[in-house]
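Of the protein chains in this complex, one is absent; all others appear in place.
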Amino acid sequence: MIRAYHQPQRLDDALALLQQGGQAIAGATGLYSNRKKLDAELVDITGIGLSTIDVTVDAIRLGATVSLSQLIGAQLPGSEGAFLAHVARHITAAPMRNAITLGGNIAHPVFWADMPVAFLALDAELEIGHAGAAPKKIALGEAIKGQVPWSNGGLITHISVPLKKGQALGYERLSRTKNDYAYATAAAAMTLESGKAKDVRVVFGAIQPRAFRATDIEAVLEGKALTPELIAEAVDKAAAHLPIAPNFRASVDYRRQVACTLARRAIAQAFASAGQE
Amino acid sequence: MANDKLDALDAKYARDFKVIGHSVQKIDAMGMACGLEEYVADHDLTGALVGYIVPSPHAHARIVKIDATRARAVKGVHAVLTYKDVPRHLHTTAGQGYVEPSPYDTAILDSKMRLVGDHVALIAADTREIAEEAGRVLLEDIEWEVLTPVLDADHAMDPGASVIHDEPDAYIPIPVPYEPQKNMASAASMGVGDMDAVLKTSHLAIDETYSTHYAQHCPIETHVCLGSIDGRDRLKLITSTQVPYHARRITAQALGIPVKRIRVNKPRIGGGFGTKQEVLLEPLVGALVLATRRKILMRLSRAEEFVSRVRHPIKTRMQAGFNADGTVNGMRMEVLSNTGAYGSHALTVMCNCGSKVLPLYRMKTVAFDAKAVYTNLPVGGAYRGYGATQSAFAMEVMMDEVAEKLGIDPLELRRRNHIQPGEGSPVFAALGEGKPGVEQKIGSCGLSDCLTLGAEAIGWEEKRGKIRGTGPKKRGIGMCALMQGSSIPEIDMASVSIKMNDDGSFVLAAGATDLGTGSDTVLAQAAAEILGVEVTDIIVHSSDTDLTPFDVGAYASSTTYLSGEASRRTAIEVAKQIREVAADMFHEEKGMDPRPDPDTLVLKDKQVFAPNGESVTLNAIGLRSLYERDQHQIGHIGSAISHKSPPPFSAHFAEVEVDEETGKVRIVKYVTTMDCGTALNPKLAEGQVEGAVVNGLSFALTEEYLFNEKGRMQNANFADYKIFNTDDMPEMVTIMVPTYEETGPFGGKSVSEIGINGPIPAIANAIYDAVGVRIHHAPFTPEKVLKAIQEKKAREAKK
Partner (left out) sequence: MKFTTTINGLSREIDCDAGMNLYDLLRELGLKGVKQGCDNEGTCGACTVLVDGVPTLSCITPAPKIAGHEVTTIEALGSPDKPHLIQSEFVKATAIQCGFCSPGMILSAKALLDKNTNPTHEQIAEALSGNLCRCTGYVKIFDAVKNAAAALRKEASNGK
């Protein structure tokens, strides 16, 4: 049962309501199909000014209630901007993208949330608000380990993506139809220094409730020239213990194979585009 | 070249029609575009209660004890009906003509559950939420005897398998095989010649098995029914149905009330594709209305819709013997159909596997052996294609495999074997629906031109058999040839009434059921053509059992061929009456002496013309006949039955791209060529083809039912069960190939079903061309395709 629907106009008011046990909603796309399990007061945070996008020379700072459509339409600069739009474009269908927000896509541990894959690859940082406390900054990767900082009244307010000169990115996903949840997704980020990959980040999505970095693959690739053989070797080594959360869509074995193929392709894609800078 | 050929065909077959053959605007399209056309749930719902089906949590279980006391006490609940509260009149829910060729194995409510989601009880409540809560309470107050479910059709008839229909009173009302004690819902067999000899002596013998899978029609509007009782104690059902007359009759049977006490009305409905050729909700709503004397709206949720009625999963084994030149000596088709928990459409879908596919190719020896088995799984019903979809996969991939073995081009193999005008098939007479069929000779057949035009449009010569693609993505093309039918001969009947108004306009009333197909428009076109008026001069009312004459309903691809013919015949009779009045008017008012022979008068441009060029308007005829002289209502009810089921023919060509590393199949281009005789409304006909084909594309690649080990569907929603959206669309080419069917109204045949049969075989054959693997089991999911590719690589590595 939805006991009340609050529409605060200021961040502080929203945080106060959340501290009192209110549940934050933005796009609310999952609300009605789950409402039978709900017993809450809702706090609609789309009116508190978190739909801004600020671009500086160092970073893109995105408000948590920026929608996927807004993100795509903003045509943000750099390889990072194009990458974010590319990933967002592949999430579900147009009217849903009008409602799904970046904060919402990060907050919920649903395997089909793909923006965390992109943000993790981009080394994004979250700003978390809490009633009566100063805003905290935390790397996304840290935030999603263990208890997330947006429980107990916390609220993601902004996501910042550092802009790195020459950053090269790759992204692959496989699904049955274009707007379907993925069997697996993979993203890769790196810069190039003297033909060697630097600051390599490899991220998997859709195979666990939350996106995660494949640090074992990254370790093999860091500082090397990424030949197809090396990429295959790195991914194959990680394949056996790649954690796949089973679901009814396909066998674990198939999704593992797909995740690895997509990772190889995303890494190769990033390395190839890095060479072009 | 193609345009020249099509122009030549047009010139050969075209007739000088004024309304027929033109893409006249669909009469309800503007209303729909403005959101003003009424669907079931758009009617007045003042005071209506929600009707709800309490779903069985078990796939196979008996109710030992049930106590509805607590459920009835939930605030806002107006009725809880269990099997003890409703009459037990076994019937079939299959919307078929009387006597239905389906087992009478369904009661409104039963004490035994035969699939997850089966009907435990019916609840009428203020809201759906309250009804669901009462349902939860009721389920707590049931003692179950849980039985072993039968979840594998291959083992349903094993000795010792759980018997699903062990009730002593289930029976089938026609003399056909029915052995529910063995979980056999139906069986059929026919044979001409000696198949064993053919397989032994032919230059090439082949024996392959194929299978198709569960799918749901996914009409955007689910099953929905609004019932009420009026001051004359009549039950009125406004319902989303393809079969209003069968719904009336079967609802009466199920409730144990006279047919005359029921009125069924179909308003606009949001698609059907066969799932609404089922008397599913009407008896349930009727029971709740009679129990509460209130208006009841029952609408299936999308999750409920997925397990309402589905496509029969069917395994088809093809055995055939071919000569070295590719001509067929004989074929045997063996079918195992999984009909699910109830036997609705079990026999008929199974028989259509043979009757709509085997006659396509000329052969002296032919055999058909089929069984339909019960399982504790969703119930197979009528779904566009109706068995032909499932077995065309087997036939057309088998032909492709034979072509390869014999070194003959697949197109050429079809050309050497396909049925030609003037020819018949032993299958037509031998294989009806539970009784002998109807002998027929092919009239119109444009398949040869379909093959030529389609091959050119896809680039068959340039692309087939060549290695194409970049990196791991390989391209290939494949084709298939198809036939279907037009109506069920000697069984189905359509009737139409037409009456004339003061102003020279007409009211056309038809039992025929427009489910978005545009049949209201096409029937009006048929009448307008004869009456010399425009479609906008014809007011159409359809599908009301009190007010419109009988029609079996929209199935078996019969609306154009049969209901269209009824409209044409009725209009001819009305035209005769108009000519009589006109002759009187020419004689009495225009001084023509003697009175002109009515047969010499011509209806054109809303007037009647005499041979000397003089005319009277239909308006004047209307006024005179209703008000002025020899007053009578110009009008007629006409009927039609068919004596043939002339097949439409079609050839499909698919270009696919297969990712060898992931198994993902992408459709690059899909070409459909279609011979439906005269397309009475070309754009509407194309729309039927395109809609059927696109449904077939997702059926081939992305639609599947994923059950858990207890027989519960896991993916009963659009996020997890995937049909195509605009982002998934390949390049589509549709070529209507003209012919003229003498037995059809204005030369027309059917068009609505056949298109869905092409994608699975065409894509399977294209996958083979691309990556050299034969997939015999649909759908062609990435996992399945990748496995086949890897197994092939492993086999080749061993060599």
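All chains are identified by letter, namely A and B, in their written order; residue positions are counted from 1 within each chain.
Basically, a contact is a pair of C-beta atoms (placed from the backbone, for glycine too) under 8 Å apart; a residue touches a chain by one contact, two chains touch by 3 or more.
Every value quoted in this text rests on a predicted model; they were computed, and no experiment measured them.
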Displayed chains in contact with the omitted chain are A, B
Contact with the hidden chain (one of A:46, A:79, A:101 or A:175)
A:46
Of B:111, B:162, B:448 or B:734, the residue that touches the missing chain is B:734
Would you indicate which residue among B:3, B:470, B:631 or B:726 is in contact with the undisplayed chain?
B:726
Residue numbers in subunit B that touch the chain omitted from display:
23, 25-26, 28-39, 41-42, 217-222, 268-271, 273, 299, 301-303, 515-518, 683-684, 686-687, 690-695, 717-719, 723-727, 729, 732, 734
Hidden partner interface residues of subunit A, rising order
1-5, 7, 25, 28-29, 31-33, 35, 42, 44, 46, 69, 89, 92-96, 98-99, 178-179
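Definition applied: only the chains that are shown with their structure count from here on.
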Within the complex, which stretch of subunit A touches subunit B?
36, 93, 174, 176-181, 183, 248-251, 254, 257-258, 261-262
As the complex stands, subunit B meets subunit A at residues 129, 661-662, 664, 698, 701-702, 706, 708, 714-715, 719-720, 722-725, 727-728, 781-783, 786-787
